[in-house]
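Every protein chain of the complex appears in place save one, which is left out.
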Amino acid sequence: MNGVHDMGGMQGFGPVQPEANEPVFHAPWEGRVLALRRAAGAWRKWNIDFGRHTIETLPPADYLRMSYYEKWFASTIKLIVGAGLVTKEEVETGRPAAGSKRETPPLTPDKVMPILKAGGPTLRETNAKPRFADGAPVRARDINPAGHTRLPRYVRGRMGTIECHHGAHVFPDTNSKFEGEKPQYLYTVRFEARELWGEGANPRDTVHLDLWEEYLDPA
Amino acid sequence: MNGVHDMGGMQGFGPVQPEANEPVFHAPWEGRVLALRRAAGAWRKWNIDFGRHTIETLPPADYLRMSYYEKWFASTIKLIVGAGLVTKEEVETGRPAAGSKRETPPLTPDKVMPILKAGGPTLRETNAKPRFADGAPVRARDINPAGHTRLPRYVRGRMGTIECHHGAHVFPDTNSKFEGEKPQYLYTVRFEARELWGEGANPRDTVHLDLWEEYLDPA
Amino acid sequence: MSHDHDDHGHDHDHGASDMALRVKALETLLIEKGLVDPAALDAIVEAYETQIGPRNGARVVARAWTDPDYKARLMSDATAAIAEMGFSGAQGEHMVVVENTPDTHNLVVCTLCSCYPWPVLGLPPVWYKSSAFRSRAVIDPRGVLRDFGLALPDEVAVRVWDSTAEIRYLVLPERPSGTENMNAEQLAGLVTRDSMVGTARVTA
Partner (left out) sequence: MSHDHDDHGHDHDHGASDMALRVKALETLLIEKGLVDPAALDAIVEAYETQIGPRNGARVVARAWTDPDYKARLMSDATAAIAEMGFSGAQGEHMVVVENTPDTHNLVVCTLCSCYPWPVLGLPPVWYKSSAFRSRAVIDPRGVLRDFGLALPDEVAVRVWDSTAEIRYLVLPERPSGTENMNAEQLAGLVTRDSMVGTARVTA
């Protein structure tokens, strides 16, 4: 989806404003949102790609206005309602529906550190051979899927060079739709800044993206 | 400027929602904003390109949230304060500063229809010959100016065909910065939808843009 | 798309009454400073409420349908031909007319702001200025047309005109069948604003 989340190359957001001695959380509710999202995720009703797409499909003006944890909160509600863990009415009233069954949480305190330490690797075994060799020239495809994709607009149609591959990884475009992991080679592709931004760019500068095989054509 | 105003090709804003029997204005203040902008413009302190850029440089989240006339109102304040017609304090208090001189409005009722009927043509005489002939293949340049431009991102770097020229027109990129009208040939350029959006597009479809000579290279 | 922040809905209502007050305050200030003449403001509003609107464009279209010589002039120099009918000026200084045919459908948009041919169509409707229309018209024109209930067969080419400069576009829709006996005035009554932007056909 060519959404407002696909920000690479936009201008007009003003300077970057670092904050001195920034705390991990600016208010306790931010940490609770992070924790709720993780604990609800332990029900395994969605995957990371679907979760990202849920944030991307927030109304665009809200996406720009909301803070990071506000977006997480809004998208968590979408996720748990969509997964049937809670109903919209329960979220609105703040109370379990009459007669609803009490569940047993899958994430207990003892499992927290093991789960955080394990993460969710996306590398998968494959028998396929990589289509592109290191150093090969490639062109990023001109695709404009309505759903989730990790091919940013600013490189589409542009020429780059394969730096290396990282083995086969879960493909977000299908995984986000629960259409399968479709693992395929993931490559680091180097683009000259001038290829992306024209002659105004410094000729020494490069931008590197990790792109799946399906995003690339030989050039 | 690659701002959020440069929306061509974005997705995720939902369906277009026509309104049955839409009134010219949805509230009287909308008409007053239109009129105030026009009447303030009669002081000739800015031009249309600078005016457009003033809207484009509203904070992006506001740009998406505000209605059309809210944007006009916010940008009109920026324009009249920036031009020194009023001060920020006067806008905030709603009262003329103590001792400020009372002006004489340049736009009187009798001039309204003549001015609206005349408009502001942007065609200019030129001795130059057009660089591109009808039917010539061209490529839109990869420029990313920080200021105002009328070359949308979605055609940059893409191949098109000259359909015709419209004579020399005022160049917005310089006019918006009060750096001169720099009139130059304006061409209608036809782009195949597939060149812009990839193989998913209908092979019969085309998108046509009016682009200044400086936006184009021979292809 | 769900909107989880129902409690933010009030911003808009709050915003609307707030806007009326703020605009009134600015108008009062500019009048007091002698920067604007309130009667001129009234005249501008009245012009767009009563004189400059899509009935103008409908008259141009109807005449083109009934007067082959006029149509030829309109297609070769739209600005002059439209001025013949008394319509000209702001946001219509340089006009081009694009003609729908059985093979080709035209759609007008302004992706960068909301440019629109005011002298012939008046001020643009909210949907024309919406992010949804501005963003999708160039990448998914057929989807946009479906939002308007217009399903075009794949065989009909869609030409999208993105108003990136000061050229303004008016679509000359196809004259509907069954209107052979109608005069220009009657025909003008059939021509809708949307048909002249390209989001509708004219029906008899």
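Per-chain residue numbering starts at 1, and chain names A, B and C are given in the order in which the chains are listed.
Just so it is clear, a residue touches a chain if its C-beta (ideal position, glycine included) is under 8 Å from a C-beta of that chain, and two chains touch if they have at least 3 such contacts.
As the structure is a computational prediction, the values presented were derived from the model and not from experiment.
Residue-wise, the contact with the chain that is not shown comes from A:L209, picked out of A:A61, A:V138, A:I162 or A:L209. Checked against the hidden chain, the listed residues A:V138, A:L151 or A:L216 yield one contact partner: A:L151. Seen from chain B, the chain kept out of the figure touches residues 2, 57-60, 62, 73-74, 77-78, 144.
Interface with the hidden chain, as seen from chain A, comprises residues 5-19, 22, 24-29, 31-36, 38-40, 43, 52, 55-56, 64, 67-70, 73, 76-77, 80, 85-86, 90-91, 94-96, 100, 102-105, 107-109, 111-113, 115-123, 150-152, 154, 166, 169-170, 172, 186, 188, 193, 196-197, 202, 204-212.
Just so it is clear, only the chains that are shown with their structure count from here on.
Of all chain pairs in this entry, the one linked by the most C-beta contacts is B-C. With centres defined as mean CA coordinates, chain C is found 39 Å away from chain A. Chain A and chain B have Cα centroids lying 34 Å from one another. In terms of their C-alpha centroids, the spacing between chain B and chain C amounts to 16 Å. With touch defined as above, residues shared between interfaces to two or more other chains in chain A number as follows: 2, 57, 60, 144.
Shared interface positions of chain C, defined as residues touching 2 or more other chains, are 1, 131, 135, 139.
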